[in-house]
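The structure under discussion is supplied below as structure tokens; questions concerning it will follow.
For this view, one protein chain was removed and the others were kept in their places.
Think of it as A, B and C in the order they're written, each chain with its own count starting at 1.
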Amino acid sequence: MTLLRLANVEANYGAVRALRGISISVAEGAIVCLLGANGAGKSTTLKAISGVVRPSAGTIEFDGKLLNGMSPTHIVGLGVAQVPEGRKIFKDLTVIENLQMGAYVRKDARGIAADLDFVFHLFPRLKERTRQLGGTLSGGEQQMLAIGRGLMAKPRLLLLDEPSLGLAPILIADIFNALRQINKEHGTTLLIVEQNAHVALKNANFGYVLQVGQVAVEGSAEELRRRKEVVESYLGSSEQTPARAAS
Amino acid sequence: MTSHLRCENVTVRFGGVVACDKVNLDVEEGKIVGLIGPNGAGKTTLFNVLSRFQPYEAGHVYFRGGPVDNKRPHDMIRLGMARTYQNIKLFGEQTTLANILIGAHRLIGNPIANMFWLPKARQTERTLHNRAIEIAEMLHLENDLDTLVRNLPYGYQKRVELARALASNPEIILLDEPVAGCNEEETNELKEIVRRVNRDLGITIFLVEHDMSMVMTVCDYIYVINFGANLADGSPTEVQKNPDVIGAYLGEDYHA
Amino acid sequence: MGRKEIVAALKTKFERQNQVAVVLLFVAAALFPFMPGVEGWMASQASLIVIYIMAAQGVSLLVGYTGLVTVGHGGFLAIGAYTSALLTKYFGIDLSLGLIAGGLMSGLIGYGLGLIFLRLSGAFMAIGTLGFAFFIGAIINNVPLFEGRTGINLPASRIFGVKIGDFGFYLVAVAALALTTLLIYCVVRSGVGRAFMALRDAEKAAESSGVNRVFYRTLAFSISAAITGVAGALNGHVVNYVSSEVYADIWYSVDFLVAGVVGGSALLMGPFIGGAFIVMVPFFLEKLADFAYILKGIVLIAVLLLAPAGVADLLARPFRAMRRRRLAAAGDSLGLVGAAAARAQTAEGR
Partner (left out) sequence: MHRKTKKVGTASPGRRVLLGQQIISGLASGSLYALTAVAVVVVFRNTRTINLAQGDFAMVGAFLAMVLIKDMHLNYYLALAAVVVACILLGILTERIVMRPIADSDWLTLFTATLGVYYILHGVAGWVWGRDTKAFPVTFDPTPINFAGTIVSQGHLINMGWAIAIGLVLYVFFKYTKQGIAMRAVTDDPDTAQLMGIPVRFIVLLTWGMAGFLAAFAGVLLSPIVYVSPEMMDQVLIKGYVAAVFGGLYSIQGAIIGALMIGVAENLAGGYLGAHYKTATAFAMIVLLLTFRPQGLFGIQKRREI
């Protein structure tokens, strides 16, 4: 069953036309990744889903409901949470307060307590630091906190924007292990934006490669790992290599 | 083969995070040199180091062999270095012409004389004006000279930024992601302009760019950094084939 | 003739029209005392408007063109007033010298304040300048030289040795305003003005274009303070009396800012409209001071909501649209792409 469907979504980001007709769909329970070089429109896609960027054309449907024009608060309430790029931890809030803010839209105290336990079970290091200020955590811990904060909204769909950004390879593996665990144990659907195509494709079921605001390639993770367009979308096509370089 | 802009073991720290770790690079005079690296690799930080916005705790920057560690941003333009910005920093409420003229600021002479429109200052103003128009023509902006910059399409704004940099009569221009956010057509146009600036005006160009088609087609030489440190350098073909570079971009041991 | 030349010719023509309009305004202002039925007190009241316009010009140069905020120009008004007053009292100097001295002293202190507050921006700058105005107020209240609330009585003004009355004074004030207007016109059109606006719109880009932030910020502060200082010197002589009762009042500072914002601080005509507004509102509502307050507040908020660039901008819109149409027509007549012409939202008329 399709949980999220974007059809021909266009959006502007300041003066830039960031999305030029994106169509993707995410099946319930899947891990889907959006790949592509910087500026391809990956982050804008997530922002459009969360309602922070208003699409200028196209439709975004979640669980059969149209998200276009809904407030971010409403969208989070429906069960779409986001872990933003660069973690964006509330630096002056403690770890526990950060997690509470993730659950802002919820009212079920018991469910919140249960999810808090799950987050601490997933990331025991956060439990040791509940009273510490978010800004004093290390990069890896901040990423864990950001994911935990996203989970506290009890999302059916969790959007992750570059969870591996700036992390050492060993930490990246930890983070993705946790993400797989979330997917398996909670049944949370994941839509992950990644620059690190290798890690993303190793963990995802399906992937889309964006290029200048459009879907350039799509396919199962295994298939994408074999396609050379993926490499080219990052490093440019070698056919284009100019004669000038020799001069 | 002379070095135009060089940095040696530059290290920058933000709190506990090392943004640049003993980075070395050398921009050769008259060439187009590129700097690439994955997101968060420290490219913009390094760029800010070179244009002297960013202090660094170790290392040196040399301009034509002379140290410029103690220069301030507005000094660099007097040495002949101009730059552009990743997220366009134009004077949006002013016209294209005014924006280009600001680029020529270092040529206005005595500001007090200029302020009172003394005869010599008027002469200078006229010269600057004419030159600004010439630059606009070269970048195909001549029909938008009196348009407010914020009303211009994105690709035009990028060109105004370049025009502003050119107005200072620079010897080297630092371009921070000149085609970010541009469509294919705009990208191709800018590629051509960058080549022309380099070839016809003999201006050295150092650029940071994510768009690989741009980097690979216009650059003579490329530096790659990752996690704030040098990863590789070489000609575009060399860099493209370098397994370390592929790994840095697509993940460790990515087998294409 | 290509489009470029046509557009340039049109722009020169528009500019001339602008200049002619401003000159006519000043001629009309100079003829005011010679109109039948005009009495001395009217000239004094008109002088007051001129003084407010000038002070608002000082504030607007800083706020509108440089992007720095000041809520402390009442301090410069006081510095100008007391400098000229003390020189007149103890050395009997001519009004012309008094105005120059007031401007210079104010400019000098403005330079110092600009240096002190170099690192401040926005809210911090506002609070700092407010503190400055209070500080000046405390000094003129407490240092015996300034004679506090008792105040200093001044002899009747003399210009070039000739004693002048209300009418003469008014003409001197108009002449001084013409000079400050010319100064601002020159400054904002020059490379220096471009540097000011560049710092306002994108500080970093301005710096990397070679604009020395320290130099131009302090320069802007000095010119702005000097203009308000001249206004202060005039303000002392218009009633031939200065006292801390008047000059320690920080609400002057706020009034000048309001004048700039209401009129439109980035337009040459802005302070004229704003300054007149600030003087005229309490004048017409003298018996209803509280309504004057309410009216000021409502107008201020209405301007911010409806015409954020000020009333002068609102009034200039139809003219600008007309010019744009003519420029576009000039482009079309040469078969130029319509898009470029349609975008040609020009910024003349400043």
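We adopt the following convention: contacts are C-beta pairs under 8 Å (C-beta built on N, C-alpha and C of every residue); 3 or more make two chains touch, one makes a residue touch a chain.
Note that this is a predicted model, so its numbers are computed, not measured.
**Student:** What shown chains does the left-out chain touch?
**Tutor:** A, C
**Student:** One chain is left out of this view; which of C:182, C:304 or C:321 touches it in the full complex?
**Tutor:** Of all options in C:182, C:304 or C:321, contact with the hidden chain holds for C:304.
**Student:** Thinking of the whole complex, not just what is shown, which of A:76, A:95 or A:230 touches the missing chain?
**Tutor:** Here the residue in touch with the unshown chain is A:76.
**Student:** Tell me which residue among C:257, C:316 or C:330 touches the hidden chain in the full complex.
**Tutor:** C:257
**Student:** From the listed residues A:97, A:174 or A:223, report the one that touches the chain absent from this view.
**Tutor:** A:97
**Student:** If you put the missing chain back, which residues of chain C would it touch?
**Tutor:** 63, 69, 116-117, 119-124, 126-128, 130-132, 134-135, 138-139, 141-142, 246, 249-251, 254, 257-258, 261, 289-298, 300-301, 304-305, 308
**Student:** Residues of chain A in contact with the chain that isn't shown?
**Tutor:** 50, 52, 71-73, 75-77, 81-82, 84, 88, 90-93, 97, 100-102, 104-105, 149, 153
By definition in this document, only the chains that are shown with their structure count from here on.
**Student:** Taking the mean of each chain's Cα atoms, which chain ends up nearest the overall Cα mean?
**Tutor:** The chain sitting closest to the overall C-alpha centre is B.
**Student:** What is the distance in Å between the mean C-alpha positions of chain A and chain B?
**Tutor:** The answer is 32 Å.
**Student:** Which integer distance in Å separates the CA centroid of chain A from that of chain C?
**Tutor:** 53
**Student:** Roughly how many whole angstrom separate the Cα centroids of chain B and chain C?
**Tutor:** Whole-Å distance between the two chain centres: 39.
**Student:** Where in chain C do residues touch two or more other chains at once?
**Tutor:** Residues of chain C never touch two or more of the other chains.
**Student:** Would you please write down the residue numbers of chain A that are in contact with two or more other chains?
**Tutor:** Expected reply: no residues.
**Student:** In their complex, what parts of chain B are in touch with chain C?
**Tutor:** Those residues of chain B that touch chain C are 51, 53, 72-74, 76-78, 82-83, 85, 89-95, 98, 101-103, 105-106, 108, 111, 114-117, 121, 125, 128, 133, 142-148, 151-152, 164, 168.
**Student:** Note which residues of chain B are touching chain A in the complex, please.
**Tutor:** 17, 38-40, 88, 153-154, 157, 177, 180-181, 183-184, 195, 210-213, 215-220, 235-237, 240-241, 245-246, 249-256
**Student:** Taking the complex as given, what residues does chain A use to touch chain B?
**Tutor:** Against chain B, the touching part of chain A is residues 13, 15-18, 37-39, 139, 162, 165-166, 169, 195-200, 202, 212, 225, 228, 230-231, 234-238, 240-242, 244-245, 247.
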